[in-house]
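Apart from one protein chain that is not included, each protein chain of the complex appears where it belongs.
The chains carry the letters A, B and C, assigned in the order they are written, with residues numbered from 1 in each.
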Amino acid sequence: MVSGIRNFVRESLFSSEQSHYNGAVEQLEALKTRLLRELPGTRIALVSNAAVPSQGSLAVPPSDARAVARWLRDTPDLRLDFCSNVTGVDWPDRDEKVMVRRTVDGIEKEVTEVQHRPGYLEVVYHLYSVALGGGPVILRQRTSNRTTDVEVASLTPVWRSCEFQEREVYDLFGVRFSDHPDLRRILLWEGFRDHPMRRDYVPPDDYEYEPTPHDEVLERAQRHRASQEAPR
Amino acid sequence: MNPAAAPRTFEVRPSPDAADPVHDGSLLEVSLGPQHPSTHGVFRMDVVLDGETVVKLKPVFGYLHRNHEKIAENTSYLGSMPYTDRLDYFCSLTSNWAYALTVERLAGLQVPERAEYLRVITAELTRLQNHAAVCGFLLQDMGALGTPLMYAFRERERILDLFESLTGARMMCNYMRFGGCRCDTPPGWLEQARSVVTGFGAFLDEFEALLSSNEILLGRTQGIGILPRELAINAGISGPMARASGVAYDIRKVDRYGIYDQFEFRVPLGDHGDVFDRYMIRALEMRESLRILGAALQRIPAGPVIDPKAKLRGFRPKPGESYGRIESPKGELGFYLISDGGPNPWRYRIRPPSFINLTILEDLCLGRSVADAVVILGSVDIVLGEVDR
Amino acid sequence: MDAPDQIFVLLKHAVVSWFPTPVQPWISAVLSIGAILAVYPMIFALTTVIERKALGRIQNRPGPNRVGPAGFLQFAADGIKSLTKEDIVPRAADSVVHFLAPLVVVVPPLLALAVLPVGRNMVALDLPETGLLFFLMVGTAVELGVFMAGWSSHNKYSLLGAMRAIAQLLSYELPLLLSTVSVVMLTGSLSLNAIIGHQSEVHAGVLLGWNVFTPWGAAGAVLFFIAALAEANRSPFDLPEAESEIVAGYFTEYSGFKFALFFLGEYLGLFAVSGLGITLFLGGWLPPLTVLSWVPSWLWFFGKLAVLMGIFIWLRGTLPRLRMDQLMRFAWQFLLPMSLINLLVAALWQYSTPWPHLLRWLPAAILFGIPYLLYHRAFLRQHPPRTYRYAS
Partner (left out) sequence: MLGGGILHGLAVTAKNFVGSFTDPERLVTLGYPEERAPAKENARQFPFLVFDGADPQAGLRCVACQICEKECPPQCILIVKSKTKKPDHLGKPQFFPATFDIDLSVCMSCQICVEVCPFDAIKMDQEFELATNDRFEGLLRHRDQLARPNAHFQKLHPTDAAAIDARRAEELAKAAAAATAAAAAPRKPAPESPPAA
């Protein structure tokens, strides 16, 4: 039944003739060069995507994000007027093994070295064009670290659809959006301390004690109960 | 003029000073919800009223928040499938499909043709029952005492019966798998589906006779909650709501995911973008779904329903990310997955259509009465399982 | 012949005659009051069950079918439940007013029901000069109770509900009154018995002269019943208690038996205003055809009431609710002008007695037809038929 099986990767998602952008790697490269030409001074990096090559993305620093976004929205042959999805990703600090060329004892050779990669928070925007039927162009904004500098530019002034989604990213990841009209928590309540979608989030153990077949949950609940009862 | 260019500003919480109109009693602040008969669950609208006119409305939600995304990041890819049922609990099969589609794209899996047909059939049946129920709920919010809702539920029951005999559950179907569907149709299921689809046309005629020309309905819905086309696009509104505003954007047509390119169907568009258009677009979409279903039930081929190479356990896609979206009955339902090569997704994100469609709720309701606000909310078609996640 | 018709009257006379003459008027009054207090709440209980069952059938479900034979004892279960439920008075509420409001809602409809003739010689309180006036005056008092409930509850939904209720009840008083005026004009009496007597003349040997068989009567009846629906807060005019908007309106903060009293008051009001409609337009306890006069008169009255209830239930099962501004516009821009026109039609009818029958109907048809067409055009201008296009 091979004939009946269809390949999803082959199908490049956009078959509209009008589409000026279909996400192919070369097109993303071209888009990047064009952006650099049209908006001089912006810093744009290409982020490739191994799994789905047609969904590579452009990393934009927060200072340039809004200009790039406006340009993408208003350029007549792109018209990315539909910001479909906004989300955060947490990349914690990690130690990575990398191969580096080093001169060891006078001989240059490849050695494995552990490098510390500082973590960052990332906000990803998926842009489509309703007018021309192209997409997705994926924009990424990154913060420089996860603790002190967590501010990126809000794209709500460009696309209204970011309003709630950026609030959600703020709520769950703790990314602050500059110039967001109404940056409040949206799913959790005001006064909630942490940002639960961060990878290092520790869930509270103050839930109701209930017997459960899983010992660790039970133990945690019992520990919590004991800690509550101890001072009294 | 781009409507989003000038960001709106409003205070988080007005301080109780004498100049505050809410404080001095000239305005009335009412919290519609979370326990309110017509907020479709545990939704809350913080409304400031001048008489009965809404002068400020802030949607408040999260009462059903369970951080589904976090749960999914700690479960295997397969383990998240039953959780997607619980997002939009009216349309579990489309949620299944969106998730399966994204994972298939991430892992480069293939879907047999029969499974594609089954996906189209179940998704369109889901659309039928969702739209019927939503039109019923809309009328319920308008005070029609449940009669249209009960008629819609009568038909919905038949579709849910189909789901039960196919997937084993009426609402939490958990039917799709990466690379196909979980099981094939039981004997006689396709005939039963055909008869349900045939009967549904008669139901639609009756439903429209009951309502579509009703003067009270026209008066209550026409010109209410007008969403301009530009704002709809800019605010990311999708699905029937966007199409009622004249946005010709149907992902079944744009992305042609699955095998939708093999079916003849039209995309109805509204010109006014008001509540009535949203209602009528849903009614018309049901008719188009019936066409798709008729063709799919006729043409469905024999064959396997799941890619034999697809693995159920120990599923580890290679590192990378993928964004997949489908046209769910509520709008664009997207899943965004980042894999780090492990058994659990590194990032699992849902783009919930009804959450994003709520962005413009305040814009639609300002200057209208409470009664309209309730009806407008009903026409947005939210399911709190999906909004709050 | 008269026995079944007059059975209750005779029964009452028999009972009264057992007592010494000085107390006889008192006994008579007590019996009449007792009958009203027993019969109408009983009808209310039955109506609630039948309404729920009928609505169920309209909605393709069986309705209550568990308590008693075919579910007909559901009202008893509901009654016991509301009696045993905790009566919650909000701390912020004005407790005295909160307590009085349900009583103020229940008593006026009972008073109004007292003046309605339910059969030949069967009227608890015969007011020969002022029957109709008394009825309308008493009926207005309900508004006070509704407002008391909404205000004293100290709840925003209640307040909104009370605001809506006052606006609605006051607005619909006017068309209600004006449509009764045409009857009074042509009968020349405010006595309800006189009005019924006026309708008893026989046309063409068989048909009785119900007011509804005349152009002004038919139009008046339609206007009257629309206004009556609004006065009784029935769907599609149930805005003061619009569940999907303001939870339960003015009785949001009522529970237990007080809630049941509101419910009772509402239905009694509906019976009263329907009874008045029957008296004014549908010939009261008169049969429609002379050959049917063997059926007891009180059966006619209650039969007509049952038919009206059925229509109200049917409407309730079909129609969505109006919005407040539409409700107001409907009262002031449609019902009020139409009932004024109806007065004119009634006057023309009165002064065209010598004309041939068909010619008498003509001015009425014109006078109603033209404004109706104008309204129709205005509606079409506001809500033109829509067509939908499809994406290419």
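One rule holds for everything that comes next: a contact is a pair of C-beta atoms (placed from the backbone, for glycine too) under 8 Å apart; a residue touches a chain by one contact, two chains touch by 3 or more.
What you see is a predicted model, and the numbers here were worked out from it, not measured in a lab.
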Candidates C:L315, C:M328, C:L348 or C:L362 - the one touching the absent chain: C:L315
Given B:S80, B:S95 or B:N234, the one touching the chain that is not displayed: B:S80
Residue among B:Y117, B:F137, B:Y151 or B:Y348 touching the omitted chain: B:Y151
Contacts of chain C with the absent chain, listed as residue ranges: 54, 56-62, 65, 314-315, 317-319, 372, 375-376, 379
Footprint left on chain B by the chain that the document does not show: 75-76, 78-83, 85-86, 147, 151, 154, 157-158, 161, 164-169, 172, 174, 182-183, 186, 206, 209-218, 312-313
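As a working rule, only the chains that are shown with their structure count from here on.
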Intersection of the contact lists for chain A and chain B: none
Chain separated most widely from chain C, comparing mean CA positions: A
Central chain (by mean CA position): B
Chain A and chain B: spacing of chain centres that average the CA atoms, whole Å: 24
Where chain A and chain C are represented by their mean Cα positions, the distance between them in whole Å: 64
Centroid spacing, where centroids are CA-atom means, of chain B and chain C in whole angstrom: 43
Contacts with two or more other chains, residues of chain C listed in rising order: none
Shared-contact residues (touching 2 or more other chains) in chain B: 248
Chain A to chain B touching residues, read off their complex: 1, 4-9, 11, 13-16, 49-52, 55, 81-85, 87, 89-90, 124, 126, 130-131, 133, 136, 138, 156-165, 172, 179-182, 184-189, 196-197, 201
Touch list for chain C against partner chain B, complex: 55, 58-61, 156-157, 159-160, 163-164, 235-236, 238-239, 242-247, 316-326, 379, 382-383, 386, 388-392
Residue ranges of chain B touching chain A (in the complex, touch as defined): 3-5, 7-10, 12, 61-62, 65, 67, 69-70, 101, 104-114, 116, 231, 233-238, 247-249, 254-257, 259, 261, 301, 303-304, 307, 317-323, 325, 332, 334, 336, 338-339, 346-347, 349, 351, 355-356, 358-360, 388-389
